[in-house]
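A single protein chain has been omitted; all remaining protein chains appear in their positions.
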Amino acid sequence: MAPNWFKYASPASFYPLAGRLVPWFGAAAALLTVLGLYLGFFVAPTDYKQGEAYRIIFIHVPAAWMSMFIYLVMAFYAGLGLVFNTRLSAFMARSLAPTGALFTFIALWTGALWGKPMWGAWWVWDARLTSELILLFLYLGYMSLQAAIEDPRRAARASGLLALIGAVNVPIIYFSVQWWNTLHQGASISMSQGSTMAATMLTAMLVMTLAFWMYTIAVVLTRVRCEILERERHSEWVAEIAAREAR
Amino acid sequence: MSLAEFFDMGGYAFYVWGSYLVTAVLMLIEVVGVIRRRRTLLDRLGRIHGAAQGAGRSGR
Partner (left out) sequence: MGATGLLSGTRYVLARDLTLAGRRVTDVLTTLFFFVIVVSLFPLGVGPEAGTLRAIAPGILWVAALLATMLSLGRLFTADHLDGTLEQMLLSPQPLSLIVLGKVAAHWLVTGAPLVLMSPLLGLQFGLSGAPLGVLMLTLLLGTPVLSLIGAMGAALTLGLRGGGALISLLVLPLYVPVLIFGAGAVEAVASGLEADAHLSLLGALLVLALCFGPWVTAAALRISLE
């Protein structure tokens, strides 16, 4: 059995499919968040070293993971869009960026709020926070380039190429920041260091990551649907949808 | 564990709830923004195509 995936690469057939999927992903995100928070706050034990403050981990680490995953997924779709010239992948890449930037910001914010009680400073130039900061700059550059180009085709292709350049550079940047950090601070301070992580902590973290994924998919699919409507606004099928929804 | 104890987070209330609250607010803003973008888009498209249909043939 080979479902015809290419059928869904056409915006006209992807639009209703995405519409059907969004509520499911939204509900899954809500349920997993409730479960993850329950595990994180009521089941996971207090950390013997960091006290209750460590509970920030349940959003900090998932947000940091998501920020990197989303960049890679974005670059993947950007590459697909460049190679196969499919408009849907370009929409996907474009729609992923704001959510990726949001998670990067959340990772930085929660990192600062965790750093203050643990290290006594809001901001430490630790390898992980610094890489997140540079990742945020990469997202901002991508979105600014996207916004600066008026022609949608050029915007999609140029920013797609930029996403690919960024994706190639992310490991190099990460490695160089790691290197810089170890040279300047001796041993690098890591957030989970010193506390052996209880199994329930890990479970809660994974559940929260899954919840963030579901959230991302729901939001991004909705954004893709908006993109499709905007770009295809002169087509017959959009006219039908508009007439139906406006009623 | 009492409710007050829970909200106190062992003295780290500001940091823990500061993280969770800001995360929740930002995600809420994003969701509301996306939904509003969709609504205004549909309204605009509805006006354009509705007017075209009212005039006769469906708008292109």
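For clarity, chains are labelled A and B in written order, and residue numbers in each chain start from 1.
Heads up, the rule we're going with is that a contact is a pair of C-beta atoms (placed from the backbone, for glycine too) under 8 Å apart; a residue touches a chain by one contact, two chains touch by 3 or more.
These numbers were taken from a predicted model, which means no experiment stands behind them.
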Shown chains that the omitted chain touches within the full complex: A
Hidden partner chain, touching residue among A:61, A:92 or A:138: A:138
Residue among A:12, A:72 or A:161 touching the omitted chain: A:161
Touch residues of chain A, complete complex, unshown partner: 134, 137-138, 140-141, 144-145, 148-149, 154, 157-158, 161-162, 165-166, 168-169, 172-173, 175-177, 179-180, 183
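One rule holds in what follows: only the chains that are shown with their structure count from here on.
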Whole-Å gap separating chain A and chain B, where each centre is the average of the chain's CA atoms: 17
Residue numbers on chain B that touch chain A, as the complex places them: 6, 9-12, 15-16, 18-20, 22-23, 26-27, 30-31, 34-35, 37-38, 41-43, 45-50, 52-53, 58-60
For the chain A and chain B complex, residues of the former touching the latter: 41, 46, 51-53, 55-56, 59-60, 63, 98-99, 102, 105-106, 109-110, 113-114, 116-117, 215, 219, 222-223, 225-226, 229-230, 233-234, 236, 238-243, 245-246
